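Dropping a structure here in structure tokens format, bear with me for questions.
What you see is the complex with one protein chain gone and the rest in place.
Should a chain be cited, it is by its letter among A, B and C, assigned in written order, with residues numbered from 1 in that chain.
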Amino acid sequence: MKANIVEAIQDAMRVALARDKDVVVLGEDVGKNGGVFRATDGLQAEFGEARVFDTPLAESSIAGVGVGLAAYGLRPICEIQFGGFLYISLNQIASQAARLRLRTAGHLQAAMVIRAPYGGKVRTPDLHSDSLETLFAHTPGVKVAMPSTPYNAKGLLLAAIDDPDPVVFLEPMRIYRGLRQDIPDGHYTVPLGVARIAREGTDVTLVAYGAEAQTALEAAQQLATEGVSCEVVDLQTVSPLDRETIVASVQKTGRAVVVHEAVRQAGIGAEIAAVIQEQAFYSLAAPVQRVTGWNTPFPFVQAEHLYVPGTAHIAQAVRRVLQD
Amino acid sequence: MKANIVEAIQDAMRVALARDKDVVVLGEDVGKNGGVFRATDGLQAEFGEARVFDTPLAESSIAGVGVGLAAYGLRPICEIQFGGFLYISLNQIASQAARLRLRTAGHLQAAMVIRAPYGGKVRTPDLHSDSLETLFAHTPGVKVAMPSTPYNAKGLLLAAIDDPDPVVFLEPMRIYRGLRQDIPDGHYTVPLGVARIAREGTDVTLVAYGAEAQTALEAAQQLATEGVSCEVVDLQTVSPLDRETIVASVQKTGRAVVVHEAVRQAGIGAEIAAVIQEQAFYSLAAPVQRVTGWNTPFPFVQAEHLYVPGTAHIAQAVRRVLQD
Amino acid sequence: MQANFLRPPQAEFPVVRLVGVDGARLAHAETEPDRETMLDLFRWMVFGRIFDQRMISLQRQGRIGTIGTIRGQEASAAGLALAMRRSDWLIGSYRELLAYIAHGVSIETVISLYRGGVPGPFPADVGAMPIQIVIGTQIPHAAGAALGAKLRGSDDVAVGCCGDGATSEGDFHEGLNFASVHKVPAVFFVQNNGWAISVPRARQTASETIAQKAWAYGMPGVVVDGNDAVAVYAVVKEAVERARAGDGPALIEAVTYRVGPHTTSDDPRRYRSDEEVAQHEQDDPIARLRRLLEREGIYEEGMQERLEEEARSEMSAAIERAEAAPDVTPDQMFDLTWAAPTESVQKDRAQTISDLQELGEVGKE
Partner (left out) sequence: MQANFLRPPQAEFPVVRLVGVDGARLAHAETEPDRETMLDLFRWMVFGRIFDQRMISLQRQGRIGTIGTIRGQEASAAGLALAMRRSDWLIGSYRELLAYIAHGVSIETVISLYRGGVPGPFPADVGAMPIQIVIGTQIPHAAGAALGAKLRGSDDVAVGCCGDGATSEGDFHEGLNFASVHKVPAVFFVQNNGWAISVPRARQTASETIAQKAWAYGMPGVVVDGNDAVAVYAVVKEAVERARAGDGPALIEAVTYRVGPHTTSDDPRRYRSDEEVAQHEQDDPIARLRRLLEREGIYEEGMQERLEEEARSEMSAAIERAEAAPDVTPDQMFDLTWAAPTESVQKDRAQTISDLQELGEVGKE
């Protein structure tokens, strides 16, 4: 089928709901309204109100009820309406979902997915554009997947739903509808914990994920016309980090630029740079560069195009890393 | 006066309450009980129930009421009983306190302090030993201070109370009472944003903070007997990071080991390693090593001495970084 | 199994209403608005209607971002704002834009915000916290600001506002509980407009009223007809003055209806019927108040048209000023994030700016 990312995500949930009756979908406005981005459109009509249902407006309990459902053996898919509101869910995810298996010596597990759109340049109000993946990457026990294409959106989400560990699934709002692709019908998975080489290259490794993986690919294309050959590593899973793929690529190219929209300081880009210098130190011809959001909160809309890395920001860093 | 860390913290609050009547102290059990660690002991008796008061058991509102108090012009010091419960306060701190000034173009500010003990090897129950500083280091608009001695505990806390920005102040539970030191009476500050060279050395830079700054100093002392000269940088403020002091030290020693008890992945140690390789790449003789908590949640008490970096863990990393 | 012990809810909250839908005066109250205030209410409500129309059309033209609509809720907003003193603190959400403006925040500040720019600061004598987007999060702020007033010995009252949906958030609970334990001068004002985006009030909470939630905190509660500006004013006035007198907080539920979409991005036909909307449109709060003014001989021929005209020109002037303002610059982001930047913040700022300058064209991407 042809699908954009949001349709791919919807299809993943449809497939999961159809094949496993323990799968349920809950969140604000996911029922009749089909989600504010229509990610759950039609699912309530198809699978009934018992399996696809609206919750009260309360993000801590959306996650917390998910933990209880999962403990009982169901496979909840919880939607948080915008990524910035994950702050409110964090306690239930980090202190509860991530540790349920540990606390019960494996007797119970929190096999659940927490979905949320994230990211900027969509002219949204305050707190709607934040990229909070790093909070979860710093939370062992929970996985973080961030798709970049319709194909991996569906495959990663199905993998996340099947996974026995809790997975935070962050969806690139900016490219929800931009990309259309042929994706397989029915069930397939893109494995969690494995990055993909989205483009091969020899001069520099671009590490990115989510919407920025697409931006990195565009930048790589532009840079190719200048004779620079970029390898693009699309993480797909941000945590646990596929260090092996990143390191192997940098060992080949000798240079790396890490890209994300999240705040720079203590962002996941820092972890990636730290890992690269730890494991590929003697291959590195220049320091790893980070192209990220600034060390400020996500800005007012008028400045978001300056804040969120575009192809120009990436190209600038690539030129620098090549000069060094 | 002679004081240990918890007494120094108490003294800082006493000084602040006495000199500025806008300062108030709130939290669970901070009144009659004087806090579960006695950090607020005697303050309610001295300053009255209006200025030092118990709150209901609700961490989101402890921070949220703090934001309202600060908006009105007061200087609240909010106590969160244990660092792990900061997950619950995070939304109010990150989405509110950190952005109040921004949202009002400087008309209002959230000049407030959120204090909490943190850290392991104290045989506490679940969630009482977690080190969550990185969540706040990834949150521009909020500062993070973490003292390591009675002197800097009092000075940093007074600086935090005076500061117009919100400050998360994390107190090293493990050494609350271990260290006794002469500290100045009355008001003095240790500036926020400035690391201190806790020990000078030439072979390798140890970057640490909080209780681990003391562990790093002990490790340095032991290593000195093996002929290894360690410089110890005690961050004091974890965010904004004093990159200048760190980088200058590594430029001198050529080697760095970063130490913290927090989870390794996407911990502040990653940021420090990333900054070092960015800014001191050509001085580095070996990759920056990290000595941290594992990529698991804080463990059951029986394993905490293996998880929290001790002198042996640090010495191991120093030997490795010197071998490279 | 027969229920022997469990006590089912028995809270009864008759709706306070002073003016009928037809504009007939049903009752009087000590705290009701005087003649002049009634005219003020009318003026602000008319302004609100025009404001809403203009904001929606600005959004359609791409001149501002997504905006919530307020049509149908003008009586709640105006009644609330006018019953407050200018120095009382208004702490609300995007649904209280009219209340913010009536309370003293400039139209331009509001427009700037929706243009994605730096909002202008509030006038120094206006008590207000920023328009809150994170649902419910402002409720503890209201408790805190009210406590601040109490501790400072001021007689300011803080009014925390939210929607029916917001009452489900943990912060709503924590804020009300704190306020009541500490007996702070706060009023909590819930605009129950029947919907939280697509979730109807009955699926938001199983309690019969929002007002009865007050009892969980040992706090008085009241349901008021939110389309009756006179009643809203009177009820808020009572609660605010009671709080000011030191008698503690109260919860007000103003029952109204969101006639328009949730925001300009919402399609309400997905979740509610046209009939439902049409039925509620019968009870237009502006028309209701106008009928009252007419019945009581306060309304003057052509008044509404004149007020609409005034509102339009005020809006035009404010839009012009807001659109003349320069765009946010990256240095402002750093300068507004930190009141006391450290050395490394200054370096971040400088580096960010110089990187962007080097790029030059990035702004036009």
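Quick note on the criterion: a contact is a pair of C-beta atoms (placed from the backbone, for glycine too) under 8 Å apart; a residue touches a chain by one contact, two chains touch by 3 or more.
This structure is a prediction, so every number in the text was calculated from the model and none was measured.
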{"item": "Chain not shown, its touching partners among those shown", "value": "A, B, C"}
{"item": "From C:M38, C:A234, C:V255 or C:L356, residue that would touch the chain that is not displayed", "value": "C:A234"}
{"item": "Listed residues A:E79, A:D126, A:D163 or A:E261, member touching the removed chain", "value": "A:D163"}
{"item": "Options A:Q10, A:T55, A:S129 or A:Q316, residue touching the unrepresented chain", "value": "A:T55"}
{"item": "Residues of subunit C in contact with the chain not shown", "value": "1-11, 13, 16, 29-31, 168-174, 177, 180-181, 183, 203-208, 211-222, 224, 234-235, 238-239, 241-242, 245, 250"}
{"item": "Subunit B residues touching the omitted chain (full complex)", "value": "28-29, 31-34, 36, 54, 56-61, 84-85, 88, 123-128, 264, 294-297, 299-307, 310-313, 316"}
{"item": "Hidden partner interface residues of subunit A, rising order", "value": "22, 24, 50-51, 53, 55-56, 58, 60-61, 63-74, 76, 91-92, 95-96, 98-109, 111, 140-141, 143, 163-165, 192-194, 237, 240-244"}
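As a convention for this text, only the chains that are shown with their structure count from here on.
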{"item": "Maximum centroid distance from subunit B, chain identifier (CA atoms)", "value": "C"}
{"item": "Distance between the centres, which are taken as Cα means, of subunit C and subunit A, whole angstrom", "value": "35"}
{"item": "Computed distance of Cα centres, subunit B from subunit A, in Å", "value": "30"}
{"item": "Where subunit C touches two or more other chains at once, by residue number", "value": "118, 134, 170, 333, 337, 345, 348"}
{"item": "Touching two or more other chains - residues of subunit B", "value": "91, 95, 98, 102-103, 140-141, 240-241"}
